[in-house]
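With one protein chain removed, the remaining protein chains of the complex are shown where they sit.
Take a look at chain A:
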Amino acid sequence: MDSTTSSPISPRRRPTGPREGRKHTPKVSRKGLYQRAIRDAFTKLNLRQMVKNPVMFLVWVGTIITALLTIDPALFGTVPGENLRVFNGLITIILFLTVLFANFAEAVAEGRGKAQADALRSTKSDTLARKLLNDGSIQEVSSTTLRRGDRVQVIAGDLIPADGEVIAGVASVDESAITGESAPVLKEPGSDVASSVTGGTRIISDELTIQITADPGKGFIDRMISLVEGAERSKTPNEIALTVLLAVLTLVFLLVIATLPFLANYVQSPVSVAILIALLVALIPTTIGGLLSAIGIAGMDRVAQFNVIATSGRAVEACGDVNTLVLDKTGTITLGNRLAEEFIPVKEHSEDDVAKVAFAASIFDQTPEGKSIVRLANKLGSALEFDWSKAEAVDFSAKTRMSGTNLPHGVEVRKGAVEAIKGFVRSRNGQIPTDLDAAYERVSRLGGTPLAVALNGDIYGVIYLKDIIKPGIKERFDQLRRMGVRTIMLTGDNQITAAVIAQEAGVDDFIAEATPEDKIAVIQREQAAGKLVAMTGDGTNDAPALAQANVGVAMNSGTQAAKEAANMVDLDSDPTKLIDIVAIGKQLLITRGALTTFSIANDIAKYFAIIPVIFTAAGIERLNIMNLASTQSAVLSALIYNALIIPALIPLALTGVKFRPLNANQLLQRNILLYGLGGVVAPFVAIKVIDVVIAAVGLG
């Protein structure tokens, strides 16, 4: 949220320190990850699971057929050659390992999510809750019996039994179970950001009355568990497109291999079924087929490591395609805690007069901006000159764009956006001072936020709220621009301030004096132009825009409505993280593209390894450019390479290709060179080396 004035909507806790430092959620134990992955790799051999991966399913069927050929090498007819049983047995083992390695890659990726789910599950326990009955009495019930709308009382030391909204009390809550952040968070009713509590977190001081907002099994932690565990994982559009491509390639190669025996017999060079299966497995894109789901799961895991919960893989993937980022100024581009720097008087008023009125207007304002105004006024010697217990707070709203205090005897003091205060003064039949605009422009040209202060129908002056642009943000926007991502800054500030901040921060476009409705309008406008839009938000009024955006990231400190409308929730409530999430999405797509290129490029070497040696009778031995020792060693070398490349690429699939902020053309050129050319050259070298070893040990 951003506002021209001291918005009450500001997260209670802003994470500090370098992002890398809090990248990993410390509560997740990775102990036993690999043992579990090995066990799961065998479980996944079940045909019902294998059928989900067409490439590996074909390899698995091939393994079963070669296993039968190991038992009876003449099963499909007599074939020439020696030690056929050993040869077929070796092919069976290699094919089995290929399937196992692919399953292992997926199991390792899933294992990370399961470890996180286990950690979350440990925070969920059936607790006793103090349910408030309609007659005001308290009944102790099990937390699993609580339903939406029930009211409960929690006191210091209690686990909060379910998700809810605070309706009474002020207390500190330890949310480390879900955020990993040990600093307690203040919860109080009526605030947009501090009133929602999560089941499984612990209240550590005072007491709260909570209205339950989620039925059992539908709370935030339950959703997180099912998401990180992959229970709701469905294929993303990109994965579906790639699955179709892999299935088409597999189908084409299957038909080619199925018709080969007729050609082979015609050229008097019969080929055994085991070799045909080996050739088929070598030609189909097993590398990407084996790693495809692992790449997707690992992408979601990387987002989770950044303490962001994505509702689906689709959301993470959409991040990679984002063209436009809609960013709030406050908290995202600037540090967020704007501080009062100066009181600028207008008309005949003095600085002390402005300080006194500003002080009175901010006495109930608990935002950092409001507190800084009180501090500055105190520094200038202002003191309370009325009985504040008889005064009444006037809260800020995005509509009025001002806040203040109603003092006894009908005296009204207000502070807020200059235009809003002008309107207020006119409504009280006051006059607009001629030097107000000069003061307002002076503050705006410094990139600060000007807040006008008024007492009844008289404007006293302008408060200069100093805004500090986050260090390094300009470089981040430069990177995004190079990647083809356009940045739009939304701010409630006036045109001049917005233009100054936009220029200093290096955003591509800005919308000044924005209302919450402008947010959804700008998203719709960009989407109409065919762009994919990402944005962050925390308030209830952000919910429609979060739902409209292709990627909506809600702050964990935000309201329940915002969290439900968004497709990601940032547990650290750091709006700048949107830029990191976009980078992770792009990294996911780049990794998938790079490994697909590598996998398909590999086919060339495998083709030249196997085809010439199985058609020697046809006189094409000159195509044996690698000079492989024999038919058997050529087939085994290609298959061994094919199997080993999967575990060799697991680390790359899990960690992702190193992200570089380049545009699409530069990335394409780089990936074609690295993974395309590399994918052609690497197997030639590797297969030759394996062939030499096989020939040396006498297996070929």
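Annotations
Simple rule for what comes next: contacts are C-beta pairs under 8 Å (C-beta built on N, C-alpha and C of every residue); 3 or more make two chains touch, one makes a residue touch a chain; residues count from 1.
Assume contacts and distances are computed from a predicted model.
Matching "Acyl carrier protein", "NADH-quinone oxidoreductase subunit H", "Potassium-transporting ATPase subunit F" or "ABC transporter permease" against the UniProt entry of the left-out chain gives the name "Potassium-transporting ATPase subunit F".
Contact with the undisplayed chain is limited, among A:86, A:128, A:248 or A:263, to A:248.
Between the chain not shown and the residues A:273, A:490 or A:505, the one that touches is A:273. Per the touch definition above, the residue from A:39, A:52, A:147 or A:218 contacting the chain not shown is A:52.
Within the set A:61, A:432, A:446 or A:469, the residue that contacts the chain not displayed is A:61. Mapped onto chain A, contacts with the missing chain fall at residues 51-54, 57-58, 61, 65, 74-78, 234-235, 240, 243-244, 247-248, 250-251, 254-255, 258, 273.
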